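One protein chain omitted, others in place.
Coming up: subunit A.
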């Protein structure tokens, strides 16, 4: 792939966001496991942040796969722009709070009201962080590649 600029731009802004979060008074105490926020705070939350702190970006090799994740843009200015190699009927990031990729392919993820996460690969069990979800997907995939989401 000779056009990874979009991802790099996104990743850069995600890193900047993470820096801002770390500088804030309610920064994550443990950068390895972004804790799900206190469930009661969702009542005060609004928008699709739901009152929960956004987990940190991550980028690592896990069981031979490159997994990475970063908070999706809040404003939607990148609408439809991510993963242009995935042009299709459904934008894989539509309505998503957090982008997760395995070997540069998008994994659709979703945050639950209690701050836990699920993915399209493991849709009926919850994970405390997107990183844990990505690792579970790698184990489930057993080396297979993700394919673009088909929703008919």
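We adopt the following convention: a residue touches a chain if its C-beta (ideal position, glycine included) is under 8 Å from a C-beta of that chain, and two chains touch if they have at least 3 such contacts; residues count from 1.
Basically, contacts and distances are computed from a predicted model.
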Per UniProt record, name of the chain withheld from view ["Tyrosinase family protein", "Na(+)/H(+) antiporter subunit C", "Quinol:cytochrome C oxidoreductase" or "Dissimilatory-type sulfite reductase subunit beta"]: "Tyrosinase family protein"
Residue ranges of subunit A at the interface with the undisplayed chain: 39, 42, 48, 50, 90, 95, 108, 110-114, 120-126, 140-142, 144-147, 149-152
